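The block underneath contains the structure these notes are about, expressed in structure tokens.
For this view, one protein chain was removed and the others were kept in their places.
Naming follows writing order (A, B, C, D and E), and every chain is counted from residue 1.
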Amino acid sequence: MSSRFPNVRVLTPEIAGWGFFLCTRKDVRHGRGGDLFVALSLQDGTGTVQGRIFNDAARLGEEFDAGDFVKVQGRTDSHNGRMQLVVENIRRVNPDQDKAQGFREEDCVLCAPRPVDEMWREMDELILHVRDPFVRELLRSIATQHAEKLRTWPAALTVHHAYRSGFLEHILSVARSALMLGAAYGANQDLLTAGALLHDIGKLEELEYDRSTRYTREGNLVGHVALGAMMIRAAIAAIPEFPEVTRTQIEHLILSHHGHKEFGAPVEPMTIEAMILSAADDLDAKMNQVKQALTEDSDGEFTAYQSRLGRVLWRG
Amino acid sequence: MSSRFPNVRVLTPEIAGWGFFLCTRKDVRHGRGGDLFVALSLQDGTGTVQGRIFNDAARLGEEFDAGDFVKVQGRTDSHNGRMQLVVENIRRVNPDQDKAQGFREEDCVLCAPRPVDEMWREMDELILHVRDPFVRELLRSIATQHAEKLRTWPAALTVHHAYRSGFLEHILSVARSALMLGAAYGANQDLLTAGALLHDIGKLEELEYDRSTRYTREGNLVGHVALGAMMIRAAIAAIPEFPEVTRTQIEHLILSHHGHKEFGAPVEPMTIEAMILSAADDLDAKMNQVKQALTEDSDGEFTAYQSRLGRVLWRG
Amino acid sequence: MSSRFPNVRVLTPEIAGWGFFLCTRKDVRHGRGGDLFVALSLQDGTGTVQGRIFNDAARLGEEFDAGDFVKVQGRTDSHNGRMQLVVENIRRVNPDQDKAQGFREEDCVLCAPRPVDEMWREMDELILHVRDPFVRELLRSIATQHAEKLRTWPAALTVHHAYRSGFLEHILSVARSALMLGAAYGANQDLLTAGALLHDIGKLEELEYDRSTRYTREGNLVGHVALGAMMIRAAIAAIPEFPEVTRTQIEHLILSHHGHKEFGAPVEPMTIEAMILSAADDLDAKMNQVKQALTEDSDGEFTAYQSRLGRVLWRG
Amino acid sequence: MSSRFPNVRVLTPEIAGWGFFLCTRKDVRHGRGGDLFVALSLQDGTGTVQGRIFNDAARLGEEFDAGDFVKVQGRTDSHNGRMQLVVENIRRVNPDQDKAQGFREEDCVLCAPRPVDEMWREMDELILHVRDPFVRELLRSIATQHAEKLRTWPAALTVHHAYRSGFLEHILSVARSALMLGAAYGANQDLLTAGALLHDIGKLEELEYDRSTRYTREGNLVGHVALGAMMIRAAIAAIPEFPEVTRTQIEHLILSHHGHKEFGAPVEPMTIEAMILSAADDLDAKMNQVKQALTEDSDGEFTAYQSRLGRVLWRG
Amino acid sequence: MSSRFPNVRVLTPEIAGWGFFLCTRKDVRHGRGGDLFVALSLQDGTGTVQGRIFNDAARLGEEFDAGDFVKVQGRTDSHNGRMQLVVENIRRVNPDQDKAQGFREEDCVLCAPRPVDEMWREMDELILHVRDPFVRELLRSIATQHAEKLRTWPAALTVHHAYRSGFLEHILSVARSALMLGAAYGANQDLLTAGALLHDIGKLEELEYDRSTRYTREGNLVGHVALGAMMIRAAIAAIPEFPEVTRTQIEHLILSHHGHKEFGAPVEPMTIEAMILSAADDLDAKMNQVKQALTEDSDGEFTAYQSRLGRVLWRG
Partner (left out) sequence: MSSRFPNVRVLTPEIAGWGFFLCTRKDVRHGRGGDLFVALSLQDGTGTVQGRIFNDAARLGEEFDAGDFVKVQGRTDSHNGRMQLVVENIRRVNPDQDKAQGFREEDCVLCAPRPVDEMWREMDELILHVRDPFVRELLRSIATQHAEKLRTWPAALTVHHAYRSGFLEHILSVARSALMLGAAYGANQDLLTAGALLHDIGKLEELEYDRSTRYTREGNLVGHVALGAMMIRAAIAAIPEFPEVTRTQIEHLILSHHGHKEFGAPVEPMTIEAMILSAADDLDAKMNQVKQALTEDSDGEFTAYQSRLGRVLWRG
């Protein structure tokens, strides 16, 4: 049998092989000449590749559904400048049996590019450097209490960092930017660390995540901005003598981080820390959107129109 | 000595008399002919009247400052269709001595038109009619805990119900409208009662009030929308077995009551109760603004341009 | 033969039966396995149910078109939490012959939930209670002149109350709300009754309705706001000595009822009556949209995204 | 005695003389050194010049009020590049006596630059060239019925053409532009003539004008857009067999001429005639605003910031 | 063999014939009864007609692709009020062989309605009438340098004048309107001629055009507004002693021609010439959009909803 495919992100054309994927889309279509074929999206931890079943499409198309983990045999191909996988055989994964061949669910779920343990250590470092003992204790208690979700949650449903551990990747990236800017503008770095690590904390209650992501009831009705402020107020209540002014500052950072009322901030940034945090958060979300858009296959110098950004992007 | 003036709201021209007022404005000006005079605003519990010192203006103008309670002697006059009080004598109040003549600070502070005890009983009635025992207990605990502020707070700094007990007047008025509309549309009346009485509860922490009104630090940095949700979450935490879904509904009512993100609602109304509450709140604020605008003296059929509403209003 | 289906609104799964419907959609599709099937929307006076033809789809699909009244035999089914009707036989209605079995066109056309005669009596009551004889006469003349359309017209093409007699349902609902609010705020109740009953009167000329709804030429080019004001001016001209100030007030109510210029109001509300009417109209339209959205079948606690409202709604 | 001043528009510095003016502003002020002086605005039919009373200011300032016609003696001066009139003597006009010296009220009221009779003839010409007999008759009936107001009305309170006969000046200018553009784009010229002459006709009822301009009750509550459509509908009703489609087109032109809903158009232009009319109207209003701004005295190449246009203008 | 079809714009039903077209769309579909057919768009220099292949669809559908020039045999038909061409035979054009029968690529590419030479002469005339020798020389140098593109370029990708020589058609039309309006308002006609002919000149670098239109890299990243100003600055640099103030005026015309910042104008019109140019450009684009919308086949009095304009249009 042929060898196993490399990761999706580093696939090259004209490879024959096999692999395990999560099938995230399955459409039965007719070709130009009227022939039936099946169009698939196949995902592993590094990305998504388009698949096509041309031979025996009617029968193979019945073997699995969108949402299934599948074992695929075929070869890669370059079509209009996009990579595609021409499927020769496909079936549902049988977890018990396929484990022997190296199948692991987590390898087929889109994932942040950095290892989660490495990111966790970076977060620990950041907390260690906080000088204000109350702020440090708050961050530690949050990290301990929500360790499981903090390690696995995505940062959003679809917009940016919408994959396993994307939440952690996002808050660390915001922290790095905010601390650099904070140093340049003489901001309170402890507050910026807290703001960066906590600004989206409400998303741990706003979203529900296993393989896919959904809004919770509270996520819809209360929203992560207010949920975050409430979680922090509760966590602070458990820390004796936490100064009220510091609590207010951290709540302000969370409540104002969307920057403008029309983006869902009930209050707008009124301190340099809040302005820096909001700028760092907005930029990081955009950078991640751009990165996603640029990795989508395309022929030309420019990406397709990005409706959220309202423009095309240049590949450079 | 002449007799005491009636309340400002019912002043008529050509009365000579005396009275106690809060002086809220004092400007030294020159008239057309170059003569010095003093222009005043004099307030009692029912409204504000313009005053003018023409005789002995330089000396009398030194006797008091804006912000002082004053004893005034003079006569009323109609000037360009507006009532004015031509001051013949004026001095600072001497509280100890003037008490004997009936001076009371509270009579000189702008006040809601209905007696506060009557409004308090109406609120008690509303709470009594709530059928859900958890919601009823929540409302009782809030009423007990914040009784003092609930009886005296204004509803806002300047926009609407900006006077003593205006808060209570506003939430009762919203409750009446919301319950009528709720009956028509089959809404949950318990939730509407809670939403109406609690939607602005964060203003008790957002504002500081004695004779005048100011924003607190938390008022600016956290804002009454989030403060209200947090106060309610804390109050609910003290009620054993309060259902989580009810808590989420009440928090949603508070967080969405501004109706649109651009007006500071971090989430927008997603239930018929939240839509009704938001409509009732918006209408009550407008009705109060119209009432204020119509009571300002003016010659014509139409009021001056109301910049918040972006239009003139018709006196009918 | 099996028994007749109950109304769509009260359909339950696993019933075999037959019924008359208006087919409002017919799509020929291919299933996952490539098989042809027909997807239908079947309407009676109480709602719409999705239909599917799986057996003999090619032949049965030729028997009728979207827009036809059809006689359907089949059984109900629950599919992903939505009711659907699996069609075993279907043909065009033959009006003469099917009348015997109880076919009536009006039973297959979406209709306001309240009987029209009952609504008409409510409107009569409202007019009877108007104290101003000129306003009362105006309302009577309008009711008489447009009786036919007032009883049958929908309130809109698609947004809200978009079904037979939806117009009457809407104006009565607005009247009830407006009069309650008017009582609370001391508004002129005669004007509010007139405003509520007449605010959309231009829609009788803006729309053309038999089984479906279309814009007329004047509807597009003049619009119901201005058409309404013109119809009222003409009706008033026929009432001797109708006071000019009352005419202006009623025209203002009609012209300002959309509340803001960007929503098509050439003037914005300048009286408390106009503000109340505009709030009541807006709320009633939203309540109806919510009601429609909540009755659409769905799995979860939340509806699909409502693009007009810009949010999802909670089923509670 | 010195000779009479030339018109304000053609005043030059260093002239001694006398003249009749309408005083539109009178402010008593203190100079840098503390001396009292009086600042005036003096208007004749061609413009406004600033006046200053330095000598005997206290006494002369008592001789008249803003709103009075005055007789002024003094000399012109150039101050910071602006013309000003240094007043040596000033008194109220005595109409009977001053008539002998050539005083006429109408010479002191700001006026369109073209003679009204010449403009009237141009309008007659335009009507004469209308080929559709119904449209021609409509225009004639309107011209006859409203001749007095059409000759004297301003086009607005303050924004553009805000002077005697400004209305006529504006509609003729719009007509010229619209007909030129209509010829270029193959539009219906009869409709464009009607649209240009009638689009603002509601202003004859929206505004009240003698020496100054005010909104009427209907002007505020109904507005000139709807008033215009109603006036035209009434005028058309008096013309037997006026085609309904033509009426709808003319009403559409009036109702849509503000171009966008947010500018108060209840419907937006849906025909090339309506688009051309709206463009011609908007441009003419802007051209007149620019002309006013450029004639205001100023030192530099650029005007002061024009808040309505949101920019400065270049003098070229 | 049957005769050749007339131009698409003047096609009538029930003609049998043959013709050369550019096929711009090819969709393989299933009919109501499940039969396969091919839906085409066929373009010549005057417009686009819909085609249908019903007979032998599978085989004929393989004979060509969208983007090919094709030779078509069939007959015309009226379907739901729209013209369609029922194709009986179709094949790719063989340029060498079909030239003999009159095939010319340029006849199959959508084209401005006026002959390009006639338009060129009109532009020459306009330049000849410019009195300022510097402006005239600038226009001549631009016309000479860019003659090829000026004769063939479209004015946009999709919005308006999106066909061969549409650029030239558009700038001439803007020039005619602007000069007429300029005469009425006393504008500098030389500047208006320059502004009209040069305002979109950056599009010659923004777009790439042969048979179809694409954005260039500079088109996306710099945009035609700034590109135009830069091209003009370069062209002016080659003209000795070109007055700086004239250069600034022309650059202002180009940079401000979109009228408002939100439409991409880095500066807003500050001169009457810039205001006139912007109005003429906006109107011409709209007039062309309307013309396109009205020529699309449709049943009713009104066009389909025009999403760019946000409304339907009336056919009159």
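By definition in this document, contacts are C-beta pairs under 8 Å (C-beta built on N, C-alpha and C of every residue); 3 or more make two chains touch, one makes a residue touch a chain.
Small disclaimer: the values here were computed from a predicted structure and weren't measured.
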Among shown chains, those touching the left-out chain: A, B, D, E
Residue, one of A:V28, A:V93, A:L126 or A:L181, that touches the chain absent here: A:L181
Among A:L128, A:A237 or A:M270, the residue in touch with the chain that has been omitted: A:M270
Chain not shown, touching residues in chain B: 28, 30, 36, 58, 61-62, 215, 217, 220-221
Residues of chain D in contact with the chain not shown: 30-34, 301-302, 312, 314
For chain A, the residues touching the chain missing from this view: 173, 176-177, 180-181, 184-185, 188, 249, 252, 268, 270-272, 275-276, 279, 282-283, 286-287, 290, 302, 309-314, 316
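Keep in mind that, in the parts below, only the chains that are shown with their structure count from here on.
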Those chains which touch chain E and also touch chain C: A, D
From the options D-E, A-C or A-B, the pair that copies C-E, where over half of the contact pairs coincide: A-C
Angle of the C-alpha superposing rotation, chain D to chain E, to the nearest 5 degrees: 180
For chain B, residues that touch 2 or more chains besides their own: 249, 252, 270-271, 302, 312, 314
Topology of the chain contact graph, where touching chains are joined (line, ring, star, complete, other): other
Interchain contacts (touch definition) - all pairs: A-B, A-C, A-E, B-C, B-D, C-D, C-E, D-E
